[in-house]
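A single protein chain has been omitted from the complex, and every remaining protein chain is retained in its original position.
Right, subunit A next:
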Amino acid sequence: MNIREATLDDMIPMQNCNLHNLPENYQMKYYFYHSLTWPQLSYVAEDEKGRIIGYVLAKLEEDPAAEPHGHITSLSVMRTYRRLGVAEKLMTQSQNAMRDVFNCKFVSLHVRKSNRAALQLYRDTLKFTVQDIEKKYYADGTGYLELWELECVQDVKNKEDEMQ
């Protein structure tokens, strides 16, 4: 498996990686925006044949009032490649860049309360803590889905911790 920086060309297989239904429906320009503004923060994982098996899309949170921190916009691993630590590696890579390039102190993400699998990954495996809970609405074509969403945060490890 490889972890490498995401390129625009990856967008096509990245989308196919996402073929399963998700209420989020990111526009193309949203991917573009990430790739352009923070090219160092978004990564893809490839299998041995060079096919995309997962990706993390991340950005810098531009809130001048808060401490510099990163935000995970989207994390996805193809079903066939689950339980191999792919998500963890993608996150680590992105977080290292958040720390080294942008001096981030922590990283946040949103996860739906009903998404138990994701919650388990973030909370138990990646050690995120739940900071906040709020109601969000997603357009799903027929109307609005009402979902509870959790905001999770985690401190970005500094280099010394990582060595240990």
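In this text, a residue touches a chain if its C-beta (ideal position, glycine included) is under 8 Å from a C-beta of that chain, and two chains touch if they have at least 3 such contacts; residues count from 1.
Definition applied: contacts and distances are computed from a predicted model.
Note on the omitted subunit: UniProt lists it as "N-alpha-acetyltransferase 25, NatB auxiliary subunit", one of the names in "4'-phosphopantetheine phosphatase", "N-alpha-acetyltransferase 25, NatB auxiliary subunit", "Fructose-bisphosphate aldolase" or "Sorting nexin". Seen from subunit A, the chain kept out of the figure touches residues 1-5, 7-9, 11-12, 15-16, 19-22, 25-29, 32-33, 35-37, 39-40, 43, 46-49, 53, 79-85, 89, 93, 100, 114-117.
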